[in-house]
Structure formats: structure tokens, C-alpha cells
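Note that this complex is displayed minus one protein chain, with the remaining chains in position.
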Amino acid sequence: MQWESWSAFFNMGGYAFYVWLSFGLTALCVIWEVIALHNRNQAALRLIKLLAQQD
Amino acid sequence: MNNAWLVLLKRDLLLAFRRRSDIATTLFFFVIVSSLFPLGVGSDSAILSTIAPGVLWVAALLAGMISLSRMFAADFTDGTLEQMLLSPQPLALMVTAKILAHWLVCGLPVVLLAPVIGLQYALPSDAIGILVFSLLLGTPALSLIGAIGAALTLGVRGSGLLVALLVLPLYIPVLIFGSLAVSASQHAMSPQAHLSLLAAISLLALVLAPLATAAALRISLE
Partner (left out) sequence: MMSMKKIILGLGLLIALTGAALILFVTGTKYIGVHVALILIGAALARQSRYFDDNFYHNASPQAFYPTAGLLIPWFAWLAAVLVIYGLYVSFAIAPTDFQQGEAYRIIFVHVPAAWMSMVIYVAMAFWAGLGLILNARLSAMMAQALAPTGAIFTLLALVTGSLWGKPMWGTYWVWDARLTSELILLFLFLGFIALQSSIDDPRKADRAGALLALVGVVNVPIIYFSVKWWSTLHQGSSINMGAAPKMAATMFEGMIIMALAFWMYTIAVTLIRARCIILERERNSGWVKELATRESSGAKS
């Protein structure tokens, strides 16, 4: 293990802002993409169901 | 075959000559864009001659780009393009006539006007010579690559902006080697390597771009 304590881990040797922002933004993009895709899939299914009911 | 090619070239040039304001727009655009920079940056001739290669090349690039959407638009609406597609002549060859016409109308005037703008930017005379030569070698590549973008965005909504987004990233190598050639001559270095690369890009574009443009026209017209 590289870290003496949790606070040392979160501090990242003084570079906390840059390191955590990088990883945080990456996580945010991934989460956003997955949610957006889920919504897109639901919207497509809803539309198709609507079209099927119209027939 | 050569005959049809020449006829198409002459026709395009004649059409451009009939609407001289189009040529003038391109030239004015080039002059205005390059005159705006001293107003924004200041009239210090040391700064101006430093930024001159980049600014003049960017201005030439944009001037060539704004006229791109006109390259096929008129022929597309009046059905000439469809006739070209059906004619026995290979489309890629006929496309080169249109590209050459575009370069003669929009590229060559900019090349000829560049020395005057170069003087405004306090460029020494040998740098002006290299500027003109690099534009002469590089602007054909701009017309060739631009033709692909113009053909792809034919009949698409918002095509004017879209063509900029598609074509400008592909112009970057031309911009880099063109402006480096001029700044090399400013710093008493040989611009030969940059100019050779510029010529290589133009030759490569001459081989590949008409084929891609023809394919793009087929897609747009189907």
C-alpha cells in the first residue's frame, strides 16, 4: 500500500484537485452516457409500442 | 473525352465571369480578414511580420472555403450534375474540371493578391516570393479537399457551416507547411522541405480527392 492514511490518499500529495477532477469527470461521462443510452432505448421502445397500438 | 472536359471548364469559367461579384466576394473576404488582424493586434511591424505567414494562410484558407458550397450547388439544382453522372465520361475526371475552375476563380486571385497584403504586413521581398509560391503550391490542395466536403454536403440543411466543420480539420497540414515555409524564409532558413511537402500533399490530393468527390456526388444524388 502506498498510503499512510485515508486523508493522505484523498490529498494525493497536494494534487487532489487535478487527480480527482480527472477521475471524477471520467466517471461522470461514463454515468451520463449509460443513463442517456437507457433513456434513448426506453424512448424508442415507447414510440414503437405507440406505433404498434395505432395499427 | 478531353473535349467534354474543356467544355465543362470553359462553361464554369464563363459562368463565374458572368457573376463577377462572386469572385470579388472571395477577394474582398481575403483582404478584409487580413486587414482586421493589424487592427486587432496593433501596428507594430515586428509583431505583424511574425504573425503574417499564419494570418495570410488562414485568410486564404477561409476565403477558399466560403465559396466551396457554390462549387456544385447551381449544377445540383438545375439538374446538370445528374446529366454529368449519366454521361459516358468518367465522373472523377469531369469533377477535376470543376475543381480547376473553382481554383482559377477563387484560389488564383488570392495568390495574385497576396504580395500586396504581404507588403502591408512588412514582409521582406524574398518572404513575399515564398508566400506566393507556397500559396501557388498549396491552394490547389484546398480546392481539391474542399470539393469532397462540398459534394458531401450537397442538398443538406445548414451546408455552409457543415462544410467548414468537415473541411477545416483536413486543411491543417496545408496550413502548417504553407506558413512554416514562409516563416522559414523569414528566418533565413531554407523553405524547401516545407514546399516539397506542400507539393506532395497537393499531388496526393490530386490523385485521391476527385475519386472521393465523385463517390460523394453519387451518394448525394441517389
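Note that the chains are named A and B in the order they appear, and that numbering of residues resets to 1 at the start of each chain.
Quick note on the criterion: a contact is a pair of C-beta atoms (placed from the backbone, for glycine too) under 8 Å apart; a residue touches a chain by one contact, two chains touch by 3 or more.
Since the structure is predicted, the reported quantities are computational estimates derived from the model, not experimental observations.
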Contact partner of the left-out chain, one of B:A114, B:L152, B:V182 or B:L195: B:L152
Those residues of chain A which, in the complete complex, touch the missing chain: 1-3, 9, 12-15, 18-19, 21-23, 25-26, 29-30, 33-34, 37, 40-41, 44-45, 47-49, 51-52, 55
Residue numbers in chain B that touch the chain omitted from display: 148, 152-153, 156-159, 162, 165-166, 168-170, 172-173, 176-177, 180, 197, 201, 204, 208, 212, 215-216, 219-220, 222
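Just so we're on the same page, only the chains that are shown with their structure count from here on.
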Whole-Å gap separating chain A and chain B, where each centre is the average of the chain's CA atoms: 43
